[in-house]
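With one protein chain held back, the other chains of the complex are shown just where they sit.
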Amino acid sequence: MAYLLGIFFAIFAFWMGNSGHYKPLMLGFAAISFVITLFLCARLKIIDREGAPYVRLFGWLAYYPWLTWEVVKSNWVIIKACLRAELDINPSLVKLKTICKTDLAKVTFANSITMTPGTVTVEIEGDKLLVHGLYEANTQPEAFEEMDRRCARAADPVEKRA
Amino acid sequence: MTLAALFAILIGMCLLLVRALLGPTLYDRVLAVNSFGTKTVLVLGLLGFVMGRPDFLDIAILYTLINFVATIAVLKFFRYRSFQVPLVRRPDPAASGGDSNG
Partner (left out) sequence: MAEFFALLGNTWDVVRFPLGGAACLLGAILCIIGTIGVLRFPDFYTRVHAASITDTSGAGLVLLGMALMAPHWIIVVKVFCIIGFLLLTCATSSHALVNAAHTAGLQPKIGPMARSGHEEDEEDEH
């Protein structure tokens, strides 16, 4: 029931933030589409812990500002690489081992690596990641340790942490 | 200044079309089209601001989501040559009967 309320709150906020019309007719349409969407969610069986991830909200609120700063820093490196007259890139493939335990933490980690320009996750197998990087010096496994730790802290539940 | 930004992004879109046309592999073309879609979202938003009708942002939201679905659909089609195959991480030998509807 709490998950249903969580999904309802998300849909409600999305409608109210995007509609801008608060007349009874429009609110009636809103109620109809809430019912249809919740029915479809129940049919897809996504009304569970993953569908309403409010437990993880505070961890992510702490994680994303740090990620934004990382993205800005690595953007600067790639912009310089794009504009240099002579290409001096040094691509490499690296294998990483992550300490994240749950699927959600692994997805957060892999998506953060992909979102940072200069590194792309090529493949995930169990707890091993294959990462392609633009500069070999920036793609050593040590460079990802802090991101890994922060992802595990943001998205892994407490009892599973290493 | 918004107009200048709009034209700058349009120039970027034209340059991306070059990559989409002469990209050596299929994936270069898909990458160029995906990036083209991201720029289309930005152009839609900026066009709304230039014309004084920011309601264009609704279309931009839709275009963001459609762009993602289109990229995944194209990649899936070129991998399996069909839209009917279920997307699983790796084929499970115990559940190989489930693939037969493809």
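Going in written order, the chains are labelled A and B, and every chain counts its residues from 1.
Just so it is clear, a contact is a pair of C-beta atoms (placed from the backbone, for glycine too) under 8 Å apart; a residue touches a chain by one contact, two chains touch by 3 or more.
Model, not experiment: these values are computed from the prediction.
Listed by residue number, the positions of chain B touching the unshown chain are 1-2, 4-6, 8-9, 11-12, 15-16, 18-19, 24-25, 27-28, 30-32, 34-35, 38-39, 41-42, 45-46, 49, 54, 57-58, 60-61, 64-65, 67-68, 71-72, 75, 78-79.
The chain not displayed touches chain A at residues 14, 17-18, 20, 71-72, 75, 78-79, 81-83, 86-93, 110-112, 114-115, 117-123, 130, 132, 134.
Just so we're on the same page, only the chains that are shown with their structure count from here on.
Work out the mean CA point of chain A and of chain B, and you get 19 Å between them.
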